[in-house]
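A single protein chain has been omitted from the complex, and every remaining protein chain is retained in its original position.
Let's look at chain A:
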Amino acid sequence: MHKAILKVNGMTCPSCLTTIQTALTKQNGVGEVNVLFNAGKVKAAFDENATDAQTLANVVSELGYSVEKVTVKEQK
């Protein structure tokens, strides 16, 4: 599993949090999703064989939130 850290702008309401969390969790190959509402970050564990960080970033930006930065961390 890899971990994608997305810096997201425009999360103003708690329902944004639920929307992003649900949408990402439903993506293929995505494990635990943690939306840090206050820090403006989304952390998602994903299977690198099934998807990639950019796909996840696209989902978030399609939902209407701008993604500022994408970082990927490899996890052992």
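Here is the rule we go by: a contact is a pair of C-beta atoms (placed from the backbone, for glycine too) under 8 Å apart; a residue touches a chain by one contact, two chains touch by 3 or more; residues count from 1.
Quick note on the criterion: contacts and distances are computed from a predicted model.
K.L.:
Given the options "Lipoprotein", "Glutamyl-tRNA(Gln) amidotransferase subunit A", "Cation transport ATPase" or "Lipid/polyisoprenoid-binding YceI-like domain-containing protein", which would UniProt use as the protein name of the unshown chain?
P.N.:
The chain we cannot see is recorded in UniProt as "Cation transport ATPase".
K.L.:
Hey, which chain A residues sit against the chain that's not shown?
P.N.:
Residues in contact with the chain left out: 10, 12-15, 18-19, 22-23, 26, 34-39, 41, 59, 61-64, 66, 71.
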